[in-house]
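One protein chain is absent from this view; the other protein chains keep their places.
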Amino acid sequence: MTLRTSPEIGGMGHSLKRKEDARFIRGQGKYVDDVKLPGMLYLDIVRSPYAHANIKSINTEKALAVPGVLAVITGETLKEYNLHWMPTLMSDTQMVLPVEKVMYVAQEVAAVVATSRYAAADGVEAVEVEYEPLPVVVDPFKALEPDAPVLRTDKEGKTDNRIFHWEAGDKAATERAFAEADVTVKQDIYLPRILVASMETCGCVADFNATTGKLTIWMTSQAPHAHRTVFALVAGHVGLSEEKIQVIAPDLGGGFGGKVPIYPGYVIAIAATVVTGHPIKWIEDRTENLQADSFARDYHMTAEIAAKKDGTMTGLRIKALADHGYTDAATQPSQFPAGMFSICTGSYDFPQAFAEVDGVYTNKPPGGIAYRCSFRVTEAVHALERMVDILADELSMDPAELRLKNFIKPEAFPYRSILGWEYDSGNYEGALKLALETIGYDDLLKEQVEKRARGELMGIGICSFTEVVGAGPSKHFDILGLKMFDGAEIRVHPTGKATARFGTKSQGQGHETTYAQIIAEELGIPAEHILVEEGDTDTAPYGLGTYASRSTPVAGAAAAIASRKIRDKARKIAAHLLDTNEDDLEWEPGKFSVKGSPTLSKTIQEIAFAAYTNFPEGMEPGLEAVSYYDPPNLTFPFGSYICVVDIDKGTGEVKIRRFLAVDDCGNIINPMIVEGQIHGGLTMGLAPALFEELVYDENGTPLNGNFMDYLLPTAMETPKWETAKTTTPSPHHPLGAKGVGESATVGAPPAIVNAVVDALSHLGVRHIDIPMTPDKVWALLREHGVTE
Amino acid sequence: MTSINVTVNGTEHQADVEPRLLLVHFIREDLEMTGTHIGCDTTNCGACTVLLDEAPVKSCTVFAVQADGRQVMTVEGLAQNGNLDPIQEGFREEHGLQCGFCTPGMLMTSYALLEQHADPSEGDIRKAISGNLCRCTGYVNIVKAVQYAAQKKAGG
Partner (left out) sequence: MIPGMFDYFAPSTLEEATRLLEQHGPDAKLLAGGHSLIPLMKLRLAAPRVLVDLNGVAGLAGIEERDGHLRIGAMTRHAQLEASELISDRYPLIADAAAVIADPLVRNRGTIGGSLAHADPAGDLASVMTALRAELVVVGPRRERTIPIDDFLVGLFTTALEPNEVLSEVRVPSPNGGSGGAYVKLERKVGDFATVAIAVQLTVRDGTCDEAGIALTSVGPTNLRARQAEDSLRGGSLDEQSLRAAADLAAQEAQPAADLRGSEEYKRDMVRVLTLRALRRALERATR
């Protein structure tokens, strides 16, 4: 991509240093736990030790006697205000605090309000709850058996634990494709329950002013506007009115999808501030975060591919069971109970495909959120990219060759997949060929042959994924009815500097820098003089927030469109100032000049000043614009990743020797930030591939609900990532950009699994479920007679 | 309540505290210096790293009373007279941070490393920061940030 702006302007393509870093490197970031208000009280939560139990009694007497404890809130307290239940973002229902029974270990049971964090913790210790244990359903397959206890007894007429059945594609035609196939392969694949575990946990400070009726809530929110509207809908009946609710998402210490749901703690804190008249702080600790917050994945899949002998893939079939815990608290667009799972045909030109997903309730924490990915894309890509390797093994074909044979061809775009997506642009063979060449694939294959001869275990794994991000067009995409557009508002001030506000919320992506670069690109105002603000619903234009890699595709487009509106007005003012026709002017970043007379020009700064001081008669003064961008389509970033692993025959440890990520996210706003996003995404792909899984025992008790046992990789386990790129702009995005925050988390796990399976393929190993822990790999080695 | 005297970033602070008060809460809440963060309950994440008499420690696992009579340095103490420390510059120049939450801890650990070891290898750096978790960066640019600071300190 050629740069259109100078480094001084710092438009697209410049690796501008981040504006937000000035405060972060000085310890001056302002996160929610840094908010301290006069008279603020602290809230701490009593949680259930049982996965399923009736609550017989809650005795708060001893807790209320603890010095500093002022109140204990229970479900009965909230019931008085009809606030004990709330909707999930998937229109299911979730308890704020229970009045009858608990449904998972660590569920909120009561809340203690005290004068300090320490007193609140003491109060939690002193609350006495009597439970009557009920039969527990942990296994989602058992949840669907006819004799399974029905968990959601609150739902009248509910006779089983099924939440939804969803399907896409032509079942009969796909069956025919399989019947006619030369070769079919089939594999059960489980993507375990994991949790985003952003370094900052969730929490809020809620402050209700009884005099004005205004509620201000600082909260860990990736979607402040949507959350405000939900609060207004949930608590309207107790007098909270949307214009008097101010949600402020301050600096967020990571989000990755975990700060999209509305957790009961927020609502309890709101109730507590209304009841006590004091500001209330609630900050969950890490144990609560891991044991109670929304999880990701937990998809039990059976995947099949039909193919011809020559490797041409003719059919894909995937059936999945989704364990949602006790309520469907997924954060997916309403029309997509299984997210974008139907992207499962990926980068390949499948003539037939059929996918179906059943959602079930179990006695586990609710969720079904993303983990740095766009709505179930990771599950779909994992199944597909594993199956392609299994087919390659079946056909004794090179996995790279099989992929190249079946890719959607560059000239086929825009491409309509058999399951209904219209891919905007792509060049899959370009990315894979670059990856193969860059990493030296042929040499690695030779090395592998030599190593195998010596009894050493080395594997090479490929993943060629397609993402689907930027939700989304209002025709199909909404959350609780709110269409998934996003807003940008730009004000150019008289001295030619600008303030821009957005409905999205950065959690580390660097929006303050990248949005400024987009506006700089479009208006020629130096990025350093564009102040970007997000996260305050009192000031920012409406938008659905930041998740699913949608900020650049949607809000970034809004920034470009709003800038262009300003430029259109600027052209009129320039024509007035230069005493010429608009049509005689030409634009280069930062100024309009008269065609053929480049010295006759007006800079954007001169024009901005004129917008307030010397505007044409009949024109409204000022230089501002708002855009609410409703994207015409999603964007489809893609990439090809290659992973090289060595396996310790003695211990089963997997060592990633090299990992190359070739990404294509269309036109790039800030290469430095894009590379950083890929590094981070890769690490969050590595984590579930080798380390992370939330494990429960048969009673539904979490076995690794803290950082001692829920294993986030450190710098020692994380390889030195290598990156490269191709550029295939999006034809429909105003900047040709596609979004990149999550690609690597989607693409990395199958590449790593494919590498490990490749290292063991000569033994007859075809599949390993993640996380590929040393003991799991060891068991496979010993099963196949390999030992040290 | 126990009376303590702790010097934080060169300034002496006298306070009466409960013995159970964790150093991180003393710094964040009593002294209202919120650059030091809390990321876990089990001494794993390192977001709360400060220097205690020059050694980087997890301040969530030290009682404030244990800092009595001692020197504490937090992220707020890195810049001197408004001038950034090279390690701060390194993190900005090399994009060694994203959400910024682990950053103060990473800075303190890296700062201490460079005080001990002027020219660390990549392996030395990775090992030194292995008690600090980062969920955003994938560590590659943090390593580069420390290398940048090492070079800058060496006059390069």
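Think of it as A and B in the order they're written, each chain with its own count starting at 1.
Note that in this section contacts are C-beta pairs under 8 Å (C-beta built on N, C-alpha and C of every residue); 3 or more make two chains touch, one makes a residue touch a chain.
Source: prediction; values computed, not measured.
From the set B:Phe63, B:Phe91 or B:Tyr111, the residue in touch with the chain omitted from the display is B:Phe63, counting the whole complex. Contact with the chain not shown here comes from a single listed residue; of A:Asp122, A:Glu200 or A:Glu606, that residue is A:Asp122.
Summarising the interface, subunit A meets the missing chain with residues 117-118, 121-122, 125, 285-287, 650-653, 691, 695, 703-704, 708-709, 711-714, 716-717, 773-775, 778-779, 782, 788. The omitted chain makes contact with subunit B at the following residues, 2, 18-20, 22, 41-44, 46, 49, 55-58, 60-63, 65-66, 68, 109, 127-128, 130-132.
Note that in this section only the chains that are shown with their structure count from here on.
For this pair, subunit A with subunit B, the centres built from the Cα atoms lie 29 Å apart. In the complex of the two chains, the subunit A residues touching subunit B come out as 17-18, 20-31, 33-34, 36, 117-118, 196-201, 251-256, 285-287, 507-510, 672-673, 675-677, 679-684, 706-708, 712, 714-716, 718, 720-721. By the touch rule above, subunit B contacts subunit A in their complex via residues 18, 20-21, 25, 28-29, 32-42, 44-45, 47, 74-76, 78-79, 84, 88, 91-93, 95, 97-104, 107, 122, 125-127, 129-143.
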